[in-house]
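Take a look at the following structure, please.
Excluded from the complex is one protein chain; the other protein chains are retained at their positions.
Then we have chain A:
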Amino acid sequence: MNTTSKNIILSLLVLTSGIYAQADTLGDVQAKGSLSCGVSSGLVGFSSTDSVGRWKGLDVDVCRAVAAATLGDANKVKFVPLTAKERFTALQSGEIDLLVRNTTWTTTRDTSLGFNFAGVNYYDGQGFMVKKSLGVTSAKELDGATFCLQAGTTTELTLADYFISNGMSYKSSPSDTSAQSKKGFATGRCDALTSDQSQLYALKTTLKDPSSAIILKDIISKEPLGPVVRQGDDKWFNIVKWSLNTMIAAEEFGINSNNVNTKFKNPEALRLLGRSGNLHKHLGLDKKWAFNIISQVGNYAQSFDRNIGKDTPLKISRGLNALWRDGGILYSPPFR
């Protein structure tokens, strides 16, 4: 290699590292006056729009929370709908400041792409929907059953692993889209439908008679979904992480968007709301950052209930996504 090309490569390296070293996403967002947030281009309960085009969903609420914390206004979000293929490029190129697109936290993604996962906003996992008439209550009883599933996803692989490790056999009936696999299930081409649980609930409501099917409790894969930021901007990483934690902790302390203005005795709640201590200083945010999240977006339970929980046709139970003290694994480190 001659010196010129060495120099070019070196200067490119310096240039890229320079960008990372100087990254000040918070400053950029505040200068722009809006947060560019990458979301899914349509996923039931996580990111979709209502009839007037307003974005809503569990993922969308995380975007809004970060906007509330950094800009004081949960509506100052520019939603950038992304396909699964585009999402990482959009984050790498700086087109978006934050990616909340039902992205599973895996080792490869966390370590090899130059990203950091700032927490988990939904614990998903692959599950099963079966016909009630089968009388099955556990996945262990599904030996020899035929499964409808989406081809070309990791679903099939997980299913195979599960059946091999339990010494059972199965037949599969793959189709291209989730709508088609639902059709297959509805017309009786298969005994059970397997997919991520959050999607099973959505598919179930579209059956002619939703009560004719049940979703089994068993989950055969771990799909922790969370917000993603670029590596190298720890300040921004902290802000996203603690914005999510604020929603979880608010539920724990019983603070929601309706009672956020009342008096609280719990000293940790007071620190969270910025009424004592100076947590905001270390984050580089306004004193009311957490107050803004809770008053404008609400706590985790409120977000869950209005997007996928009991206030929606999906009626997904909290399950793993309940607070740690309620039998789930949702846990925020203490605010102190």
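Just so we're on the same page, a residue touches a chain if its C-beta (ideal position, glycine included) is under 8 Å from a C-beta of that chain, and two chains touch if they have at least 3 such contacts; residues count from 1.
Just so it is clear, contacts and distances are computed from a predicted model.
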| item | value |
| --- | --- |
| The complex's invisible chain, by UniProt name, from "Acyl-CoA dehydrogenase", "Amino acid ABC transporter permease", "Sarcosine oxidase subunit delta" or "cysteine desulfurase" | "Amino acid ABC transporter permease" |
| Residue among A:75, A:206 or A:276 touching the omitted chain | A:206 |
| Which of A:35, A:63, A:82 or A:129 contacts the chain that the document leaves out | A:82 |
| Touching the absent chain when the full complex is considered, from A:42, A:254 or A:333 | A:42 |
| Missing-partner contacts on chain A, residue numbers | 19, 23, 28, 41-45, 48-53, 78-83, 85-86, 89-90, 92-95, 179, 202, 205-209, 307-308, 312-314 |
